[in-house]
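Encoded as structure tokens, the structure appears first; notes follow it.
All protein chains but one are shown in place.
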Amino acid sequence: MTFERLPYLAAFLLLVVGLYAIVAKRNLIKVIVGLLVIDYATNLFLILVGYRSNSGGAPMAPILTRDLAPAQLAAHAVDPLPQALILTSIVIGLSVTALVVAMAIRLYDRYGTFDTGRMRNLRG
Amino acid sequence: MRGMSLIVKNTTRLVAGFIALFGAYIVLYGHVTPGGGFSGGVIVAGGLVLVVLAFGEEFSRRVISHNIVRASDSVGALAFLGIALLGYLAGAFFSNFPDWLGQPRALASGGTIFLSNVAIGVKVAAGLFGVFLALALFRRRGEKRLMVPDTAPLDAEDEE
Partner (left out) sequence: MLLLVLLGFMVIGSLVAIETRGLLSSIICVGAVGFALSIVFLLLGAPDLAITQVVVEILVLVVLVRVVITRRDETYATSRSTLAIGSVLLVLGILVAVVFWALGSSGGAGLAMRPFGNPLLNETAPASAMAPVGAEAPAPVAAETIPRSIGGAYLARGLGRTHAANYVMGIVLDYRAYDTLGEATVIFVAVIGAYAVLRQVGRDRHARHEPDR
């Protein structure tokens, strides 16, 4: 386990923490928090894969500014493809979170609690 | 949901226009600087959410009704599809016309990328603001709805 692959392990740890929250928690809000953490972990892992270090300086973003040439960008810039995928993923994560929160509101309105253990015990 | 205090309302009066302007800038310059349709749309939705939170839902219902928000959502999605079908003019679905407008780094460049940014900005802003309105207008079972005439008069400072 070299030092160079440590960030990937951190992203995987974040994923595992989110998975634990979804599986082992009874409160519905904690489950939603776990879903959010899994979203963060996925986006983080994708951006870590696409990073290209710039020999000690700041990384070069794939945006053509006034003082850069396209050939320079092609040689030093960070991979733009994972960024495009993550842009999609962040906004989808927001919409799915809004939908899950709407369902949580309805469940609270119906049962009076956020506790999923008590929700199974109440009958119609 | 009632509005908030006087300080919040005055600050919102000053700031909400700037937030909308900033969101429009990020949407329009999406193909030149960082940003794009998605971030700009979420910023505009955030500005609208600020207005609803500060002034209460009765005021926002007068200014922008929920039906207009839902209609803009659909219009944005249909506009994006229409831009995709425009690509048939060049021979394929979603084909871009990069030489149609000017050179890169100018505002008018990138062909249909610019129009797609605007369509997606409108769609995302209207969609997320509509979801927030639906969450905020949700009434618990048995509570009085806002459309039922209430005996308590609104505060004088709520009159805009």
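Here the chain labels run A and B in written order, and each chain numbers its own residues starting at 1.
Here, a contact is a pair of C-beta atoms (placed from the backbone, for glycine too) under 8 Å apart; a residue touches a chain by one contact, two chains touch by 3 or more.
Please read these numbers as outputs of a predicted model, since none were measured by experiment.
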Contact footprint on chain A, counting only the chain that is left out: 1-2, 4-14, 16-21, 23-27, 29-30, 32-34, 36-37, 40, 43-44, 47-53, 58-65, 70, 73-74, 77-88, 90-99, 101-106, 108, 113-115, 117-118
Hidden partner interface residues of chain B, rising order: 26, 30-39, 42-43, 45-46, 49, 53, 70, 73, 77, 80-81, 84, 94, 96, 98-99, 101, 103-105, 109-113, 116-117, 120, 123-124, 127-128, 130-132, 134-139, 141-142, 145
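Keep this in mind: only the chains that are shown with their structure count from here on.
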Chain B residues touching chain A - in the complex, by the definition given at the top: 33-34, 36, 38, 42, 104-105, 124, 127-128, 131-132, 134-135, 138, 140-141
Chain B contact footprint on chain A (complex, rising order): 61, 63-64, 66, 87, 90-91, 94-95, 98, 101-102, 105, 109
